[in-house]
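Written below as structure tokens is the structure these notes are about.
Just one protein chain is left out here, and the rest sit where they should.
Every chain is named by a letter (A, B and C) in the order it is written, and numbering of its residues begins at 1.
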Amino acid sequence: MTNIGVYISLLLIFGGLLAILIYSLKGRDVDRRIIFLFVLFSVASAIIFHIEFEESATPIVKKVFEFVENLPPESKILISFDFDPAMKPEVHPMANAFVRHALVKGHKLYLMGLWPQGQALMTETIEYVLKPEFPNAVYGEDYVMLGYKAGNEGVLNVIITDFRKMYSTDAHGTSLDSIPLFDDVKSAKDMDLIFPVGGGKPGPKEWILFVGDPGNVPIAPGLAAVVAPLIYPYYPRQAIGLLGGVKGAAEYESELKKNYKEFENVETPALQMMGPQTMAHIVIMAFIVIGNIGFFRARRRKWQEGN
Amino acid sequence: MRRITLIVTAVVVVLFIISWIIKTNTVPEDGTFRPFIQGFLVTFAAFLTLAIMSFLYRDNPFYKFAEHLYVGVSAAYAMSLGFWTTLVGNLFPRISQNLSDWFGVPFLHYEWHFVIPPILGIILLMRLSPKGGWISRWALAFIVGTTAGLNLPRFLRSDFIEQISSTFLPLLVQWQGVGPFFSNFSLAASGQFIAILTNITIFLGVLCGLIYFFFSKEHKGVFGTASRFGIWVLMVTFGASFGYTVMGRISLLVGRLTFLLKDWLGIIS
Amino acid sequence: MTAKTILFILVAVLLAPLVMAQEEAVPDSTVGVIPPAPPLNFRAFDTPYDNGHSISLEWELSADDGQGRNNVLGYRVMRAESPDGPFVERGIVTSGGTSYNDSGVKESDSPDYFPRDHDFYYKIVATTADGSEAESEVFGPVRAVGQWFNARKWPVLIAVGLFTAFTLAFITLARRGKDLYVRPLAGIEAVDEAIGRATEMGKPILYVMGLGTAADIATIASFTILSRVAKKVAEYQTSLIVPCYDPIVMTVAQETVKASYYDAGRPDAYDDKDVFFLTNQQFAYVGGVNGIMIRQKPATNFYLGKFYAESLILAETGATTGSIQISGTDEVTQIPFFVVACDYTLIGEELYAASAYLGREPVLLGTLKAQDWGKACVIISIILGVLFAIFGWQDGVDAFRPGN
Partner (left out) sequence: MKRTIPVIIVSVVGTVLVLSVFFPPVQTMGEDFSLFFDIIAVFAFFLGGGNLVRIHLVKIYRKRPDWGFSVVTLVGFFVTLLVGLGKLSVTGVTASVTAPDSFLQTIFVNIITPLSSTMYALLAFYVASASYRAFRAKNREATILLIAAFIILLGRTPLGMKLTGWIPEWLSILQIPNLAVWIMNAPNLAGQRAILIGVGLGVVAMSLRLILGMDRTYLGSDND
């Protein structure tokens, strides 16, 4: 049944592309609303008949995964939620995968954020991933939610020398002095690894400039696709590896699934997005090709008229 | 025109109510709200999603409603978060025992100089009054000065010095002489030749890219060749950026459509 | 000596063996528990390159941490003001840790106060789950001393100094009227051409400054180019539309355009309504600018400044209305869309260079030159560094790396 649906929608999509090609070869312009509808249809049909692919991690993602694997147990890992719902589909799966990986390895988690919206998404991670999947994790002993602070780079410039100066309490108003996780933590330099997850400003770049480099703390950024290429120059010395966009998240998810039996049945939103993603890439590339065919034909015609 | 708007609004209202009823009977229990309210919330979220999407057809009252709601709600959200996390969390425990007790945060100890930021903050708010605009520049100056002072040494370190030393690559990776190089020669992605090619590309790419952005000398001769190679490397860079940006934008659409198809319509599980 | 005293001494002598016996009995209550091996080679020293309110501690792992009986849970860091104590706990390090930084603040009224130039004695206590402990030797005295300069930051300080010197020197040269050469850029030559075309077609010119604020370099560069465009527009007697996103940017843009019209000798042609505030909502702004493009069909569109996601929507609409499009931004993620959809694109720093070239303003010109010299330094360093790396001279490579 599903197979028939897949074939019909594929047929419709490629038929539609062909129609648009013929239409534009005739020198006419397709209304942009038709294009919009077409994109909507192809992505939606790919979501409905969901096709899941196998993913294998590229070296740059594997570096991050293996770094976490090789940390001694009870290492301190900080995850910073520097994103808002507009980036959520790409980077929230990364944050969740990091949380899973850190806790299954028995590391200690510190959650904070430089974006106000990050704090609400932190709550979502704790409620929907951390608590149900790790019922034995104790607040204050295995993880702590520091929450959001205003001030962008200013926040980082303070926590690099003193956490307590910036966060006198956690997000629930408990003094850091009464939280066991902070017994041996003075500043961000005491972290064994930092995952800044985001893609805007402030974000992973600020973490490298204000904490990673001056504090010599390993940074593994989880990035929205838009900024991922910009962070490559920091790899491998200033960032130990990086996850770029939904593909990076999917690779990390599949690596987790491959290595840990307990994650076989957890939600993997990024992996599920790869099917629709592929379909949309094909459509976009087809549009560029079709548009350019029209462009070159028009230019040649002009040229011939000119001669 | 007026009648069409009315008809469309009526249809939307009817669909909204139908969805509300259906969702009320199907939403899973989550403990915070009763199903009746949950059904409304899911329906409302879906309505807002579709209202924004309707902008693709053209600007319309539904889009305007959604956009105006967004502006108001998100401004107040940021204010609430900033108030609780930073004013209550960082300012009050340093300037007032009473305020700290009132808001239930542990008092640290008095630091008299922390009266400066709220004063500057209030000065910043003077921008709201038509006559006090000029004094708000003092607070603006503090913001500009902090950003400049924070950025200067750190950009110089991370984006300049560290980048230079990161480019110090041994060009001949795993070099064991000319003989082994040719006998093991291959275009395998993990092979020695590709590793060497990668390092050479990085070295020449950075060099020629910088030459392209060098404005004190005309691009002629060797300099011209280098800058032409530089622009090609830059164009490949932009191509990569283009690909990633397109990928990112699509992910957002997939995320939203998944919400509509899964959480609202329940077509997929 | 009173009777009371004698009685007391008697009682004390009689009870003494009992008390001692109890003390001896303590180890008996934990029979079978052997204390872990103590941490070795413990030392404490003033934390280098700081303000003098912290002391660093280092030790070697207990033989029972991670190996041996593997029962060490962690280490307690103890501090005292005399070698005999009393020792106060300053912190805990979990097993596997071999260092600790004992620090505090300089305010003496703070509970976290850490005095400078004050003698302290430290010891480290290895702890286990069953409560047995092993102490290191006491180390001390040690005092926290302040340093005035962080010597690990030499490379950064040298870079700051050099770059500041370059900038000041070139700005001074430019102010003295020295002719500093900047190579011509393709995009700039297109500017005049595009304005000419607008005049021929009798259509307006649209100048979009993007979403930046007046503190963004790209926006500041854009003001200079706007000034040039406005002057040409005034000379050719075409019209100019500048929709703004930021109110402060708008006021500066108005001043800029007004001054240019004045320079061109046509102050009467300037109208405040040409440079206006549209909205500061990203998508509403795009919608507004798109509306202007579709209704007024400008002959030329300039997009110069800071652009984000809206770049491709603007460039697309402009391309379909058949305008000549000249763009420039330092926002790397948006450059690709401009390159494929516009006729000319000023890539990244070219935007700064264009503004220095057109404006000939000493400050801009001087900074551009300083940046060029900075880049020349990079080019030379990279060539040297790669040679060092090839010939395996690691010290030469490391010389460029600042510490923490």
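To be clear about the criterion, a contact is a pair of C-beta atoms (placed from the backbone, for glycine too) under 8 Å apart; a residue touches a chain by one contact, two chains touch by 3 or more.
Not measured: the values here are computed from a predicted model.
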Which of the displayed chains are touched by the chain that has been omitted?
A, B, C
Residue among B:Ile4, B:Leu187 or B:Val222 touching the omitted chain
B:Leu187
Would you indicate which residue among A:Lys76, A:His107, A:Lys186 or A:Lys247 is in contact with the undisplayed chain?
A:Lys247
Which one touches the absent chain: B:His109, B:His219, B:Arg249 or B:Lys262?
B:Arg249
Even though one chain is hidden, which residues of chain B still touch it in the full complex?
31-33, 41-42, 44-46, 48-49, 52-53, 55-56, 64-87, 90-91, 113-114, 116-118, 120-122, 124-125, 127-128, 133-134, 137-156, 158-160, 163-164, 166-167, 186-191, 194, 197-198, 201-206, 208-210, 212-213, 230-247, 249-250, 252-253, 255-257, 259
List every residue of chain A that touches the chain not included in the displayed model.
20, 24, 29-30, 32, 35-36, 38-40, 43, 53-55, 58-60, 84-89, 117, 119-120, 122-124, 126-127, 145, 147, 149-155, 157-158, 161-162, 165-166, 171-173, 214, 229-230, 232-233, 235, 245, 247, 274, 277-278, 280-285, 287-288, 290-292, 295
Positions on chain C where the hidden chain makes contact
49-52, 105-106, 146-150, 153, 156-157, 160, 163-164, 167-168, 171, 213-215, 217, 219-220, 223, 248, 251-252, 254-255, 283, 309, 312-313, 315-316, 319-320, 330, 332, 336-337, 339-341, 348-349, 352, 363, 367, 370-371, 374-375, 378
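Heads up, the rule we're going with is that only the chains that are shown with their structure count from here on.
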Select the category (line, ring, star, complete, other) that matches the graph of chains linked by touching.
complete
Would you identify the chain whose C-alpha centroid lies closest to the centroid of all protein C-alpha atoms displayed?
B
Tell me which has more C-beta contacts between its two chains, A-C or B-C.
B-C
Please compute the C-alpha centroid of chain A, do the same for chain B, then give the distance between them in whole Å.
11
If you average the Cα atoms of chain A and of chain C to get two centres, how far apart are those centres in Å?
23
Separation of mean Cα positions, chain C and chain B [Å, integer]
17
Touching at least 2 other chains, the residues of chain B are 108, 147, 157, 162-163, 165, 241, 245
Which positions in chain A are in touch with at least two other chains?
214, 226, 229-230
Looking at the complex, which residues from chain B come into contact with chain A?
56-57, 77-78, 81-82, 85-86, 89-90, 93, 104-106, 108, 146-147, 150-151, 154-155, 157-159, 162-163, 165-166, 237, 240-241, 244-258, 261, 267-268
Residues of chain A defined as touching chain C within the complex
29, 72, 74, 164, 183-184, 186, 214-216, 226-227, 229-230
Interface with chain A, chain C side, in the complex: residues 91-94, 96-97, 100-101, 103, 112, 320, 332-333, 404
